[in-house]
Structure formats: structure tokens, C-alpha cells
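The structure is given below, and queries will be raised subsequently.
The complex appears here minus one protein chain, its other protein chains still in place.
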Amino acid sequence: MTAQPLLSACGISKAFGGTPVLQNVSLDLWPGEVHVLMGENGAGKSTFNKILSGVHTPDSGEILLNGQAVSIASPAAAQAHGIALLHQEPIIFPDLDVAENIFVGRQPQKGPWRSINWHSMYEQAGELLNSLGVQIDPHERMGGLSVAAHQMVEMARAMSQNARVLIMDEPTASLSPDEVADLFRIVRDLRAQGVALVFISHRLEEVFEIGDRITVLRDGEFVNTVTPAETTKEEIIRMMVGRPLSSLFEREAGSIGEPLLKVEGLTRTGHFRNISFEVKAGEIVGMAGLVGAGRTEVSEAIFGVTQLDAGKVFLDGKPVNIRSPRQAVQLGLAYVPEDRQQHGLLLSMTIAENITLPVLKQFAQMGWLRARQEREVAQQYTAKLHLRAARDVSQAAGELSGGNQQKVVLAKWLLSQPRVLILDEPTRGIDIGAKAEVHRIMGELASQGMAILMISSELPEILAMSDRVLVMREGRLTGEFNRAEATQEKIMAAATGQQMVEVAA
Amino acid sequence: MEPSVARPVGSPISRALEHKLNREFVAVGLLLLAFFVGSRLSTQFLDASYLLDTTSVYIETGIIATAMTFIIISGNIDLSVASTLALVACVTGVLHAEHGLAMGPAIICGLLLGALLGFFNGLLITWLRLPSLTVTLGTFALYRGLAQVLLGDHSVSNFPDWFVGIDSIHIARTLFHNPPIPAPLIIFLVLALIAGAVLHRTVLGRWTYAIGTNSTASRYSGIAVDRVTLLLFTFSGFLAGLSGLIMTSRLGIAKYDMGLGLELDAITAVVLGGTDIFGGRGTMFGTVITFFLIVVLRTGMGLHNIKPEQQMLVLGLLLIFSIVVPNLLQRNKR
Partner (left out) sequence: MRFREIGILVFLVILAGATTVREPRFLSAKNLTDILLDIPLLMVVAMGMTMIILSRNIDLSVGSTLGLSAIIVGFIFKSNPNFPVWAGAIIGILVGLLLGALNGILVTWLRVPAIIATLGTLNVFRGLVFVVSGGQEVGANDIPPSLIELSRTSPIQLPWIVIFAVLVTIATHLFLRYTRTGREIYAIGSSPKAARLRGIQVEKVVFLAFTLTGGFAGLAGIMYASRYGFINPLTTGAGLELSVIAATIIGGTNILGGSGSVPGTVLGCLLLGVINNALVITNLSAFWQLAIYGVVILIAVAVDSLIRRQLERAAVDQTR
């Protein structure tokens, strides 16, 4: 290692709308090191990355590059400094081939007409991919390749721009073990070439395999920087989740009845395989796992958004064949999707119109809407859920805050009086107050005998709310714990495929 | 289709605000203005019965525009309507004149055919998951092409007397001393009233808006998006067929090139009336007002010997300005 770090971030702080997201975070990045950044969702990892890559500017603190203070005001500036960010979802042009995805806007040219030198471009792309040890044909159409391949191509692109600092945001989230192995080989090669890598991952095993140093953030604050040799996985987990749980929420377990939703051997090729579980009346089942583990895909298949390749779904013990969300609603299922804005709400329509949508026919006589009744019921439900910010139910849903938007989605499904409610990341991106209320509502619904399946990537939420916890990893169920035996460590272990932690805990 | 440039980049919230500018009122204002200017320029213009009679000339555009309002609000487009009109007219004519089918049953066959042609559009769109723009571009050519295959450049004209001349039937002065209202206008107004009620007051109407606002979220909310789409296109085909029969009655002949370019007039009327070309927003009121605006403008210009093709210039400019002006206003606000 050379005498000074390639990049130093000193005392970086950043707040959005008065809410501090990063507080006084410092980090050194040496050439030829893989620096792992860890922390729960919301710990500030993404914000930190965005500051390094010029998307955000810090409120205070400075960034030194080779000992010189620099300002990274834009993504272009970051690129000029040799800092490249690989997004979690790669930016691709699906219709263009691999070589062009690497070189778009910078294609090699020749001759007085500066025409694109395709031959040289394919050659350079081939060399780049070769130097990364990747078996991808530069002539291949990007849209036909896997996500893993997209990531490799993005890395090749970063390398073609002579990146010295490469920031990778959860690159392994949706990769299979083989693909991860490939990726790590490339990461090691780059490290050997003196590139500094910032690597974000939730998978402990990976972190210990690839990381030279590990920095843990929690609630926007720096916790510690350690080397894998001087720490253990348990230690890291403790650093990440260190916050006391009691400050969040408590739910008393209610009486649990007969199984309402039961699935057997659900399989959708390429997404998940052989998933079996049941959810009983009055029970909240939490579904934990890493991003990309296939949890959303399972719930979408149950709700009829996508079709199953194999497996059975039972409601009340009777087999059902759900081929569309419409059927699912008729059978008494409800689904609060992960992507509220795209799948959950009609943003430019009113609160009332959103709430009554699934059961609109109830507000109609021979197809004619009874507007006043619709309004009254919508008002009743928004009041029930303490939807405060709204002027009234004729306000557009898109004008509400995230928490209130989620309440509209909840109201919509409560109105349909489902017996099985599936919630996908129900509190993502909403503030603490609204979060507590969403949890309170969930508790109430369960105690009224509803069967609830809750997908969440926040362990405290899973632990506080669930009567039972299912864990998925890479499209399979890898763990099931009842309320008494579930711990953060055990869930994390099942989600990351790390067995030792489970034994130790 | 989602264009690379034109879709407003702003958040959905700002799009909601943008529409608060309420384009329907602009259409009403323009209509009043056109009336005022027209009446100052020509005395004949204020002859109510003359003006009412001229609506018949554009009535097919109006009827088709009512269905097009649904189609565009649902986030689709139907380019095949004018071709459907021609094919229905020709088939009905051939059934009656060459195959000796009585006019009554022939009319029913024509209406069914219109619905069927629309259903076929909807089927291709929902089954093959193709953009409605592409599908109806194909059937735009196919349907008129079939009409041409059927009739070549002949025309069918031997229709029974009772069928010909629907525009000369008037609902005479009955209640007040109202001027006689031509039957086609009555048909249009009744249709528009029903269509408006369905759009704004029924489950189906609400679903139409929902699908146009966000078809994915609509599906996640349990709406049978494909079925609604199919229904709307069938409805569009049906009204296009009805327009074909009305036009046949008005002109007394059926020919393959009837209503050429009428789909563009209908789309213009709908968009000028405030309906968002990307779906989710618009009113039947706006479409109806714009229909009258077009009639008044065209009649006024016609009285001044401005040729129909030059009248297109004015309508084209209006269409463009109806979108550019709110865009510019919004930009200045920021």
C-alpha cells in the first residue's frame, strides 16, 4: 500500500429536509482494497455512495483525492476524477449490443469522417471483457442477457473510462452463487490492478470472503471500520442492528385459528422453486430475505399477477386456481405491492377513487355509481386509518406523503374485506409515525381474524410483528422460525446462507 | 406508445396540477369567440336552422369522437374507425343491393360487423400485447382495403327511399318555437349524453380512467384490464359502423373511400377537447363542445369561401396550440 489513501471522505454529513441521513461519516479508501460498506436499509449507505459519485453534494465535510481536496459536483465530475458508480439496477440499452453499451457516446472513430470503427470497438470490448475474464460476446444483444451479465458489462464500461474508484451497490443482490463467484474473481483482479472498490452487500459470507476492510454504518452514523481477521460475523451483525428493539413496536400475539392460505410446491422457473407454507387466521407471518430472494415474485404469483409453473394454492382448505388479480380479489385476497407508486396507486386519481377501485361494483346499482355513498365510505375509511394530511377524499393520491399514500392503499384493501392480506414492504420509505400506525392497523386486522403475510427487509419489523417468520434465499425457503425462537442472527444467517451464526446464537 | 421526448418529465403531481388549467373551459371560450366573430362577419351565420343543418355534415366525426374519447382516456388510440365506417357502409350496401337482403336486416348486419371489426382490434391488442397504434394502423389499411376489394371504385346507390336522407328528417317545432333539429344531431346528442353518463357515472367509466392512468396498478387492483379494453374497442367499432350507416343514408351511396381521414378529425376533436393523449384524463363535455366548435369554425370559414383544406390549417393550429400553450404556461410558473 502506498503512503496515502486514494480517496478520503472526512466528516461527511448530509440531511434531507431537516432529517439527518449521514452524520460525520469518515472513510479511507486505499488503492487495491475492497472496502465493504454494511448497514441496514436506511443506514445511509446509498446516500454516502451518491455523494462519492456526484449525485448529491455533502452539507459538510470534505473529500480528498490523492490528498487533494476536491469537489464532486456532478456525475460527470466524478467520472473525470475516475470514480464510477455501478447502480444496483444496471443502466442498459436493451436493443444495443454489448460493445455499444460499453462505448455509447465514446465509440472509437477512424478516418477523416470520424466514422465509428466497429471492428476496433468490438476488439476493445472483447479485450475489456477478456481482461475481466468474462465470457460475453461483444456482439450479443444486451436485452437478451442476464442481470449478472449486465453488471459485468457495466464494470467493463467503468474500466474503459479508467475508473480508479469503483462503487458497487449490492451487485450480488440478484445473482446466483455461480455468478457471484464470477463477479468476485473480477473484483479480485481489479483489486490486484490497484483499483479501489467500495462494495455494498448484505450477505455476510460474501463480505468476509471478498472484503479487505469493513465499515459499518447505523442510522447515518459511522460505527466502526474493522478487518475481517479481527472480527466475527456475529460482531458485525451486532454492530449493524445495535439499536434497542423496544423503541420500535410491540405486538401481543392474538388467538390463532385455522389455516386460511396454504401453498404447496409453488414454482416459477427462473424465480422461485418449491415454496410451501401456510398462514392461519389471526396470524401474521413475516417473510424475510435479501432483496432479490424471490419473495415479491412468490406473492405476485399467489395474487395472480404472474402465472405459476407448478404448485397448488389452497384457500380455506379448498384448492383454487388464481389466474388474475381480479380472481384473487373475488376469492378474498388482497395485495399491498412493494412499488406503491407504480403498482399500488393511481396517483392522479382521487383518494376516494383509489380506495373504492377493487370493489367499485359495491357502490353501483346496475353499473351506475352512487357517488355520495362512495364518498362517505371513503371518508369513513380514511378517518379510521387516521389519514390526516388529506384535505378531503377528492384530493389526488399523488399529492400525499408516502405514509399517507400507503394508508390509502391499505384503506383500499380493507374495504374489500379480504381474509388474506399480503403486504410487500409495507413501511418502506414512510416516516416513523406512519410506520407505527401501519403496524397498529396490521395488529388490529390480525386480531380480527385476518391471515397476514408480510414481506419485509427490515429485521426489527419482522421480529416485532410476526407470529412466525419465513426466510427465503435465492428462490427457496431456507428457514422457518416461530416467534419465540426467531432472532436477528438466525434470520440473517438463513437469508445469507451462513450456518455458523445460527449455531453460535 | 411512450415517446422519448414528449412525455412530461415532471412528477405525476405536477401533471395533475397542469390539468387544473382545465382545457374544457378553453374550448368553451373558443366556441363563444367563434360564435361572436362569425356573427359579426355574416348575418347568415346567425340563422339557427342553417347552423343546425350544417352539423349533419360533420355528424360522423362527432359520433366517432364520443367513442374515441373512451379509447384515448383508456390510454389507447383507434386509427381504424374511418376504415370501419367505409367497410360497414360497403358491406351493408352490397348485402342489400347485390344479395337482395332487406334493408332492415342489412342494417343490423352492418352494426354487428362494426362491433366485430372493433372486437378484432381489441383482440389483437390484448392477446398479442401490441400497441393499439400499430394494430389499428394495420386494420386502418385492412378494413378500407377490404371495402375496396368488395366494391372497387363502384358505388352502391340503390337504397330504399326510407333509408336515404336521414339528415332531411327534422324534429319539427313541437314544444317551443325551436328551429327544426335534424335527426343526425339528435342521434349524436343522445349518444353523447349516454356516453357521457357512462364515462362519468358508471363503473365502466371509472375503469376506463383507471386503466388509462396506470394499467398495471389497475390490474393489481383487480380490474380485468383486457376485458375492458376489448369492450371499448368493440364499442368504438360499433359507433364507427353506425356512422357508416348514417353517412350512407346522408349521401345515398356507399363507396370505399367514404370518410377518408375522418379518424384524424375525430382524434383532433377529442384532444382539442382537453383529453390527454396519454390517457387518464378528459371529459365527454370537452369532446362535445369541441365538436360544436369545429362545426362553427368550419361553417363560418365556409361562408367566407375558405376551402375545407384551408380550414384544416386552422384546426391543426388550434390542436397544436391547445397543447403548447399550457406547456409554456406551466414552464413559466416554475
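A and B are the chain letters, set down in written order, and residue numbers restart from 1 in every chain.
To be clear about the criterion, contacts are C-beta pairs under 8 Å (C-beta built on N, C-alpha and C of every residue); 3 or more make two chains touch, one makes a residue touch a chain.
It should be emphasised that the depicted structure is a prediction, and the values quoted were computed from it without experimental measurement.
Engineer: Which of A:G67, A:P94 or A:G133 touches the chain that is not shown?
Structural biologist: A:P94
Engineer: Using the touch definition from the top, which of B:L32, B:L46, B:I194 or B:L317 touches the missing chain?
Structural biologist: Looking across B:L32, B:L46, B:I194 or B:L317, the contact with the absent chain belongs to B:L317.
Engineer: Counting contacts across the full complex, list the positions on subunit A that touch the omitted chain.
Structural biologist: Considering the whole complex, subunit A reaches the absent chain at 76, 91-96, 100, 104-107, 109, 113-116, 118, 143-148, 174, 176, 269-271, 474-475.
Engineer: Given the full complex, what residues of subunit B touch the hidden partner chain?
Structural biologist: 1-8, 77, 124, 128-131, 133-135, 137-146, 148-149, 152-153, 256, 264, 267-268, 271, 277-278, 307, 309-317, 319-320, 323-324, 327-328
The rule we apply is simple: only the chains that are shown with their structure count from here on.
Engineer: Measuring centre to centre with CA averages, how many angstrom lie between subunit A and subunit B?
Structural biologist: 46
Engineer: So in the complex, the part of subunit B that touches subunit A is made up of which residues?
Structural biologist: Residues 11-13, 15-16, 19, 201-204, 206-207, 209-210, 213-214, 216-224, 280-281 of subunit B touch subunit A in their complex.
Engineer: Using the touch definition from the top, list the residues of subunit A that touch subunit B in their complex.
Structural biologist: 303, 305, 324-326, 328-330, 335, 337, 341-349, 353, 357-358, 360-361, 364, 367-369, 371, 396, 398-399, 412, 416
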